[in-house]
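Of the protein chains in this complex, all but one are displayed in their positions.
Entry: chain A
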Amino acid sequence: MENLFIPNPKEAESIHILREVAAQFERPVLLFSGGKDSITLVRLAQKAFFPAKIPFPLLHVDTGHNFPETIEFRDSLVKELGLELIVRNVQDSIDQGKVREERGRYASRNTLQTTTLLDAIEEFKFDACIGGARRDEEKARAKERVFSVRDDFGQWDEKNQRPELFDMLNGKIHVGQNVRCFPISNWTELDVWEYIRTENIAIPSIYFAHKREVFFRDGMIWTANEHVFREAHEEVVEKMVRFRTVGDMTCTAAVLSEAVSLDDVVSEIRLSTISERGARIDDKRSEAAMETRKKVGYF
């Protein structure tokens, strides 16, 4: 008669963190990229506050070079769940002369997002930004706190992070500071995929294998598209590919894949030997890349 409910420990921890964010901060926001990690966050937030609505808005920093599938997905999710969505555009930051568009072979708007994000934080006076970063993604992230305090300039100081003991989270901050909150810090890529499958969560179609015009460079597969710089000799071919992360088109490489269902994707991830960030072109620039970007406020 009495069925014992046994929790999934990682899910329970994430929900605990999301509730702490809602309780400890006045203006939290969920940074929504349209990728699987932020979609997972939305599901967790739904669970954390049910039957009430998610008590914070979503913020999408749009580089203008997103995959159209991601944007469509974003809009339908927001509509379905009745969420509040704020969009801020990197293009506006460029037009205002705050940042300059990169040129050349590896030109990307990925790093430009930082300025747009910091401006949005200031505009809306957000004191907590919830992100989907995971500690298994990259070495520099392995030490990231669940609550990571940033100064007025969004800077991260790895020497001055608060120790996190047990599951007590200290989100006390001064005016002008804000906190980056990472509820799925302890999840691995496989955890996320398994969760999406178990929960049957909808994700953008580009996560599944599809035919796409691509070209090869530096051993990686790039989308052939007006936004992505391509040299004349770099030949465009059609391949069955899928994406493991859905960032900006200019810095997200595809992988060859035949995985058309969540089951396929999960088994592919299980067997795969290239880490997810290996498909992020911006990290290949240097090993310390992530760390440098984090220091200047990248999320």
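In the analysis below, a residue touches a chain if its C-beta (ideal position, glycine included) is under 8 Å from a C-beta of that chain, and two chains touch if they have at least 3 such contacts; residues count from 1.
Please note the rule applied: contacts and distances are computed from a predicted model.
Within the choices "ABC transporter permease", "sulfate adenylyltransferase", "Putative Electron transfer flavoprotein subunit alpha" or "Xanthine dehydrogenase YagT iron-sulfur-binding subunit", the name that UniProt assigns to the complex's undisplayed chain is "sulfate adenylyltransferase". From the options A:I71, A:V99, A:I173 or A:I201, the residue with contact to the unseen chain in the full assembly is A:I173. Considering the full assembly, A:Y195 is the residue among A:F56, A:F73, A:F126 or A:Y195 that touches the omitted chain. Considering the complete assembly, chain A touches the hidden chain via residues 1-13, 15-16, 19-20, 22-23, 46-53, 135-136, 139-140, 142-143, 158-159, 161-168, 170, 172-174, 185-188, 190-191, 194-195, 198, 272-275, 278, 287-288, 291.
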